[in-house]
Each structure stands twice: as C-alpha cells, then as structure tokens.
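A single protein chain has been omitted; all remaining protein chains appear in their positions.
On to subunit A.
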Amino acid sequence: MTTPNGDRSDRSPWNWLLVVPIVLPLLPFLFNSDEPRLFGFPMFYWLQLAFIAVGVTCTTIVYQMTKRGR
C-alpha cells in the first residue's frame, strides 16, 4: 500500500512463524507424559515451560524482521 504517509501493509512471510507457538502448546499428546523427567520435572511441566522459549524466539524473530526502520 503506497500512500503519501509511507504506510506499508503488515504482510510478511515471517508472520507465518507466529503459528508455531500458537499450535504447539495446544497439542497435549506432545507433552502429556511423566517421563522423561528433567531436573525432577515431569515432561508435562518442563516441556510446556520450554514452549515459552519457543514463543519468545518466534515473536522476537518476527519483530526483528518486520520492524520499520526509523
């Protein structure tokens, strides 16, 4: 979209990366298990906590790749 104000659309192929942290935590068969434990945490807990890191990574990449240079 070109307007005198320098508007751009928010479209970017990088946005597809956002789908990963939306879908992963909603698939219980991935994490609904006690073994293997990590530092004493059943998989159910440590893997879901690890998904937080996935979310941060994906949103950070999308932010860095789509931010408007100013």
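Note that a residue touches a chain if its C-beta (ideal position, glycine included) is under 8 Å from a C-beta of that chain, and two chains touch if they have at least 3 such contacts; residues count from 1.
In this text, contacts and distances are computed from a predicted model.
Trainee: Identify the UniProt protein name of the omitted chain, choosing among "(2Fe-2S)-binding protein", "Solute:Na+ symporter, SSS family protein", "Acyl dehydratase" or "ABC transporter permease".
Mentor: UniProt protein name of the non-displayed chain: "Solute:Na+ symporter, SSS family protein".
Trainee: Even though one chain is hidden, which residues of subunit A still touch it in the full complex?
Mentor: Touching the chain left out of view, subunit A contributes residues 1, 3, 5-10, 15, 18-22, 25-28, 32-34, 37, 39-42, 44-45, 48-49, 51-52, 54-56, 58-60, 62-63, 66-68, 70.
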